[in-house]
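Below you will find the structure I want to go over with you.
Here the complex is missing a single protein chain, while all its other protein chains stay put.
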Amino acid sequence: MRRRINWLWAASLAVYAFLYVPLAVVVLFSFNDSLLNAQWVGFTTRWYGKLLHDDEMLRAAANSLFIALTASSVATLLGTMAGIAMQRWPVGLLRFLPFLVLTPVAMPEILLGVSLLLFFRQVLDLTLGLFSILVAHITFSLGFVAIIVRARLAGMDESIFEAARDLGATPWRTFRHVTFPLILPGILAGFLMSFTLSIDDFVITFFVAGVGVTTLPLQIYSMIKVAVSPEVNAVSTLLMALTLTLIALASRLAPDTLKAKS
Amino acid sequence: MAILEIRGVTRRFGDLRAVDDVSLSIEAGEFFTLLGPSGCGKTTLLRMIAGFDEPDAGQLFLDGQALTGIPPEKRPVHTVFQSYALFPHMSVAQNIAFPLRMAGKDEDEIRRRLKETLELVHLADKAQHFPHELSGGQKQRVALARGLINKPRLLLLDEPLGALDAKLREQMERELIALQREVGVTFVFVTHSQQEALALSHRIAVMNAGRIEQVDVPEQIYGYPRNRFVADFIGTINLLPVEVREAASGHLRLLAPGLGEIVAPPVAGVSSGERGAFALRPEQVRISAHGAEPELHNHFRGTIRDSLYLGDVTVYKIELDNRVVIEALLANSAPGHARFFEIGDAVGAGWRQDAGVYLRE
Partner (left out) sequence: MNKPIPDAVAGQRAGSRGSGLTRWLVSLPPTLFLLVFFLAPALIMVAASFQHPGEFGGLAPLFIDGRIDPAQLTLETYRFFFGDWIYAEIFLRSFLVAAATTLICLALAYPLALTIAHSTKRHRDLLVLLVILPFASNFLIRIYAWIILLGPANLLYTPFAVIAGMVYVHLPFMILPLYSNLEKHDPALLEAAQDLGAGAWTRFWRITFPLSLPGIWSGTALVFIPVLGMFAIPELLGGTGDLLIGNLIKEQFLDNRDWPLGSTLSLLLTLAVLALAALSAWAGRSRRRSA
């Protein structure tokens, strides 16, 4: 029995190493005083400095931030409504709502990107840019928020909503005093989740961004295609730190977030 | 003076009649129980009183006012839910004060009534605790307090004792009775447990498949069930198939095939020649050793087929001469004396002329 456990532990450690070593290398070499990522030369922070003066990068970062904030806000609002609707009224036409909400989450991202590209250009004859990116991000984030909110509601004793009305609360007051306080952690976790997804998104944004606007991931992509530069390491490290913080926060608020992701 | 009038209420779900033309009159201040098996419609009826459902036919009147179309939050009726439905994010005090807040009472009054009510249910020291920190019995008291604090016209209780263990349940039963008598609010209690119903209620309505079978005080329901269903549902009952020989003014003469004549209490509207069942409670049967004088008019011979020792009583199964098996309950009044009779003993089983009741089929 013990032998098997040791084997198990060794294998697990190997997998953890597999997960972390590549990223550690990226972070490490962001401080490498060399243009090449091949050998360690010396410690420096000049790549971070270079980053701060890279106008294109800064603009991309600003765009990403703006898009993430706006898209998450809208997605959280719509997603919360969807989550409530899916949990409280799974009857009639609304029975199809889960399909509508969850499919964008389950499908390969390229399909969503491509269909939105078609839709914007062919049907709406819209120039691709900030608006198209926003819409795309809202579409896939919405599902995540809905899942989290719905899970939160599902874990509650249903009769408390009836109890509130029984004791004199109108439907609105029931929402204000009972429903909302209870799902608030889920809403916040959903917001953070959407924000993270938006900041990180590459595939869908790639198709709907057009020529005028870049986001951080798109910028990173172009840089990677051109050359391997420690600047990329630097921006990667910063981005990792940011998303890490957000995910940690989100999982504090709603432990189901992690399960929801899967 | 009837506080709640239910007139000809029907509620259908597709082809199913959950509540079928029910009429009831509930008096102010009484502890009224709706008793019946699962699916009999008692909960549906309760929800219509609370306002979460509307009848398809018939009407409900509270203090003479029709309740149709009035939403739950506007009815002076509160419910204690089976799961207690305490708000998890509010403390005990906040939970109990909730109805007063919804009614817009001012802070001083809320504080005053909260203190009173907390003392009433013996939870003054738990005011700042949260529901997940409480035991089952404590949660139930919070739910009661919450439902009573603004003195509603009716308090509806949906099987509130179901989740408690036997000992706790007995204690809560006593507390509920005391509470209701003290506060004076009319209670409408829903349960499938006939023991609870008999112990707690001023009056009981026995329901089956959406209909009311019998409405009466507990002693009458138990002693004089109106039909087979009620007789069978409450406690254990012996049912002997009989034919009516004579329906005189003072008593009923019944013929049990293969057994003999049974004299029973009179029932109105019975004609001779009719077939029915004679219902007799096990504790009404007296067993005597074979050969002892028959002192009771209804007396028959039989053999002990089974005995079940329950500590305070022993339940015997006696096979009578006509092969019908009846149950008889005997108190084990001599301590340590396990049984009076053994399996296989020939005995005499008898009962008084005013015991039991004749039921039509």
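A and B label the chains in the order they appear, each numbered from 1.
By our rule, contacts are C-beta pairs under 8 Å (C-beta built on N, C-alpha and C of every residue); 3 or more make two chains touch, one makes a residue touch a chain.
Note that the structure is a prediction, hence the values are computed from the model and not measured.
Q: Using the document's definition of touch, tell me which of A:16, A:40, A:66 or A:180 contacts the absent chain.
A: For the chain that is not drawn, the touching residue is A:16.
Q: Decide which residue listed in B:53, B:232, B:246 or B:283 touches the omitted chain of the complex.
A: Residue touching the chain left out of view: B:53.
Q: In the complete complex, which positions of subunit A touch the hidden chain?
A: Here the touching residues of subunit A are 1, 4, 8-9, 11-12, 15-16, 18-20, 22-23, 25-26, 29, 37-38, 77-79, 81-82, 84-85, 88-92, 94, 97, 100-101, 103-104, 106-112, 114-119, 121-123, 135, 138-139, 142, 146, 159, 161-162, 171, 196, 200, 202-203, 206-207, 216-217, 220-221, 224-225, 228, 232-233, 236, 239-240, 243-244, 246-248, 251, 258-259, 261-262.
Just so we're on the same page, only the chains that are shown with their structure count from here on.
Q: Which residues of subunit B touch subunit A in the complex?
A: 50-52, 71-73, 77-79, 81-83, 85-89, 98-99, 102-103, 146-147, 150
Q: Please output the residues of subunit A touching subunit B within their complex, sorted ascending.
A: These residues of subunit A touch subunit B: 156-157, 159-160, 162-170, 173, 177-178, 181-182.
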